[in-house]
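Take this structure, written in structure tokens, and hold onto it; I'll ask about it next.
For this view, one protein chain was removed and the others were kept in their places.
For clarity, chains are labelled A, B, C, D and E in written order, and residue numbers in each chain start from 1.
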């Protein structure tokens, strides 16, 4: 059953050097617009839901380009407001083999989204018109202003009976030194409001400061996630373990913890075309499975396959349909489809 | 000794999304002109023969572009007639890793080739000027008109003492529901006219409805191919077994059945750049081996290496010279040639 | 005051050779999706209205790409249905100076739009949700099926109190020999349903067979347009006179006939970047002026400036905002805006 | 009536900076293969004749690319021999407005063509298989070896009753200091062998050292050309006067002198997309007119229109068909052709 | 005689939409690095001097790319310091005909240059190593910090006997409301330090608040410039009058006021490829003329031709050599140079 889902988050302009040149070698950039919220609302729109983005863009040609691009991704732009002067940007230089990809940010703090004053968003109206809201830890790292928007909107959606999804997505570079200490109270606020949370044992240990005597990731996970769910009263916690293999493939196993039980996906191993944003595909798969009432096995398998396919897609934003993902869950790598 | 070889078939315009974007992400397409007949006559021209294409193109700028492109490929365009209005087209979105490539056709049935009226081609004159003619099962799937052209030309070439090559190349999507039943009589007509046939055990079982108790491909092949050769009086039957490996490489083994004996190539395992049309490189290798009087071992090894190299070439059409292929048969993967 | 406006028409895929090469010289194509309906609904969406397109696209990757592109243009895609197999296409080779641009069509008749069966569109529901509907003479030329859709939808909109806009846009190539005779009854049907009509004296003379003794275009216009308005009870008739100058600039003068009076724009002379679709920008300017209650002087000036700017924009579809056009009406060609 | 025409000349690789950047700004080059002989034989093939090129290319991937490109242009490559090591190259940086285009040559003297030893070409066989041969003054400037090839082939064609066309095309940079003196005896040799000569009064004055008291170009032309025709017994002399206007358009008037009479084309004024090679389009128009038996008026008008259109075409080589040129002779600059 | 010249100014990253698409239509950007200081030091390096840039760039891949690009332009990068986090950026959408070009800035105020703390630059050392320093009014508009750098460096250079060049270059958007009042004291400070000033009568009237009863530009200029030179003790004042013609060409006339006398260049009219930065080419021409001791006639003619050619060059930064400019001063628009 199609739901109305909004994501709250910044729209970033991605400026990518084509091919494998460095910024100091090339002379052109491909640009797209993305961000966790963009990825989530677009992916869910592609699954048949209505995907809104709650964000703010400048009233200039960059803002126009961003909004046009979001519409192309299938996002309903009616909850986007205009104001401020800038769009956050990042440069991406593609790595190859032993050379990692490199991201260089422009100044996000001055972006329309990160400078949105109180009163920018019509929280009550938004809450009335959606079933689910998605937030992300990257947004939580921005500034107090943005954090207040997040928490106010989450409360409003809860008050209207909506579901709150929160992806921990801790980025050390955004919180700076002593980041875990700064971040903890804000993460706790969001976890108390959330119904579905994306995280793994590292978030529990480092952000929430929880302790375990286990040394293996899997054991840590199975001890800590139930404790988190219990402490913050979270209905669903899901996440992944990723391993980067020496042949540059990645291996991914998803988990979902729900009704006091863990369910794991198969371990998927695959080649990577574009790493960025693939985590959001996994999240959108979990949310879709929950909406559709899939079994935990199907949900976590669907989410993992969605994540795998997102690594094969150009750009941050997932482009696979539900049927693409279902086929990838069951079939071997195939020949040309014709 | 250089021969005069014609292929009968449609020229398709291939509209390929560059890189790994989807059609809904990109904004430009690379175009080339190909088709089984194009690939065969070009490959054989590159081996030193004269390669004609018997086909029909519209008298407009698309037809002009197609003919120029075919000449660039080394095809002698003097057997191409002009008329009708359209060129068949297909869109190609490149897959990556776990995501398969995708082909979307435009309307081929209205193409100049598929609407060619009786009398379009000067069959007798063509037959006088060539030594070998090549046909393909894709063409056989088009419509009655085209099938009549095919059979008439095959008979005319036989009548003039020429050699008929037929590649079964069954495409389920083109024959539609109940396709095997519809296809069988036409395939039998062609097999009765053919001297060299490209097929494997699946064609025998599904199209010709032949039975075997074996369950392994290799056993099925070795039972059924001799039966086909016997029943339809075919001098040479050749084909391949392809396996797609989990690391996205393909493995290929070629066979040739001739004088009541099978000969197999080594199993070749290789990376894929462009899958489409590689089967035609294998066929052209078999035909070249037969023309040149290679031993069956050399013929099947040459054809398999030609097929392997065609997977490393941009576009549908093989571009390797005889010396490129001979080197690939004997040498390990090498460093830069300079 | 923002209105809800729908356009009924085919979505065409435009395949343009970049730069000034011919199709037989180049190897890539830029693609966009356009059509008169696309241009109109997009232009009016850019002026602040809600622009719907009533059309039909295939359920494949070409249809997906088309719909994504239309959303990017600002079009609300909720009235687009999916079905059929193909999208109409045309190739565009840009002219330069003494060498004219050249358009080559693929087979439109087999497109999803042109093969839409009865019952494809929910006419009553569409009519309830819009204020204005736009039709075009190109669509009228397609086939009986499409013509029935057009007339049924026009009647339904009239029945719901909506406004019908009809652009005569006669294309000789689409009607074939004896075209004017074939076209006339259909044009008369549409004119009787229309409130706002785009045409000039040539349409009156050639399609409607009206007579005038005048030999000058201006005199013919001023005699015939009032007669047409009177005969078919049309509230507003607007159109342009275009002249191609020897230095490759074009000169354009717009007119509007309303309340028994003609109003003319200034004669605008300008350089051309992309000619195709510029007429639709003029139409959208007239419709916007009527919606907003502009004076006839402002409406025709706005429409002419919108048309002029559309010649400077890449692609068929107008991209100028209301403020861009208002500035172009008042200011001289300016220096860089920064 | 279709003729067999060969041109003798070097194939140059043109390496063009795309757009308007300089070589020190850009990072990519577009490449094509051209040369006066290429342009002439391709243009005449496009008019329906068989166009051969007598030239020499290396047996490597550059030579293969060149030959494929020539076939794409419609040239019959069967008179091209392989040998030597290099292809002559030139870099082209496009000018804009007040900034002229700039050509920088690589080392032509070492090219396969310019190092072709005696015995490279089968002159007698060539002469038997063609009706017309074309030579150019650029080739004459290369070296003694090449000059001997030229003269030997010209004599052989004369001996077999063929027609010799010679385009004076004097390039000061190629002859170096004291060039006119060095060039004169070679030009005289060629003029004595030629039936159709492309030149104007400057060639008569500077190369042949002829004198006139007139100071106006037109008067000089009308005095000197008849004298040249008389002295060297040349049936047809044709050429152009070009003027570069201050708005960057060029004006061109063609002339033909035949049977003791001058005929002039209209003065054509037009915008320039690509200047290089346009003179060869004029020559091909003259040759075609002579072959087809056009009146002098039609021949010179056809040649001038061919030359004009060649300025609007990307690359050195003319791409216009006979019908394109005939239309350009009669029609005003038109709107989009569709 | 080659001099050592430094320019003080920000390096901007120019992100240009290729061709004529808008940012909301395209998907790639060409990037270069420029700025008034960049343009000046590069242009003078191309004339044979040593051109330094005094500026600040971040220590990341964007800063590396910028520095590499500046070196490519011929700039000596040894006076560039590294620090801060960002590079100022602007988006450029090319206009066409009636549609003006559009510049959209990202946040410059946070750039490495505009946040450079006191002590960033080694002013005394710089002053010892250069003969001439160039400043620009755009830099003056940034913030107090930057203004202090400017004035301190200008004083240091004066103290070491160097020459100070100041280009008024007033940009209303940068100073905001009431800008002239804010700007005046800073402009006066710079004028008192400057030896060579680029300005015209508008700067005198609007920034300096000087009065004239004349209404014609030329009369205003001839009254006010001598008054400015006198009041601020400026040895040389130079500038231009630009007129944008209705056919999109620009007309430019340069002036120089020196030793109580005006000298004017011819009025140059030319087509525009890239408008941005062309004023800096004029300035560099004036500075070069002064260094070389050209007559005022030659200096102003050279500067005007340099400015004209800069409009024909891709990018902000002039690329013409002294000999290119001298040729443009004397010759008509020419044919291809080869």
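Operating definition for what follows: a contact is a pair of C-beta atoms (placed from the backbone, for glycine too) under 8 Å apart; a residue touches a chain by one contact, two chains touch by 3 or more.
Since this is a predicted model, take the numbers as computed values, not measurements.
*Asks:* For the chain not shown, which residue from D:65, D:227 or D:326 touches it across the whole complex?
*Replies:* D:65
*Asks:* Given the contact definition stated above, which residue among A:19, A:117 or A:209 touches the chain not shown here?
*Replies:* For the chain that is not drawn, the touching residue is A:19.
*Asks:* Would you indicate which residue among B:143, B:181, B:271 or B:295 is in contact with the undisplayed chain?
*Replies:* Of all options in B:143, B:181, B:271 or B:295, contact with the hidden chain holds for B:271.
*Asks:* Go through chain A and note every residue touching the omitted chain.
*Replies:* Residues of chain A in contact with the hidden chain: 19-22, 24-25, 90, 95-103, 105, 171, 173, 244, 246, 248, 275-276.
*Asks:* Could you list which residues of chain B touch the chain missing from the display?
*Replies:* Its contact residues with the unshown chain are 72, 270-273, 308-309, 311-315, 319-320, 324, 328, 332-338.
*Asks:* Spell out, residue by residue, where the missing chain touches chain D.
*Replies:* Given the touch definition above, chain D has residues 15, 18, 22-24, 27-32, 60-62, 64-65, 68-69, 85-86, 89, 91, 93, 102, 104, 106-107, 110 touching the missing chain.
To be clear about the criterion, only the chains that are shown with their structure count from here on.
*Asks:* Quick check: more C-beta contact pairs in A-C or B-C?
*Replies:* Between B-C and A-C, contacts are more numerous in B-C.
*Asks:* Nearest whole angstrom, what separates the Cα centre of chain C from the Cα centre of chain E?
*Replies:* The separation of the two C-alpha centroids amounts to 46 Å.
*Asks:* Which residue numbers or ranges of chain E touch two or more of the other chains?
*Replies:* 22, 24, 27, 102
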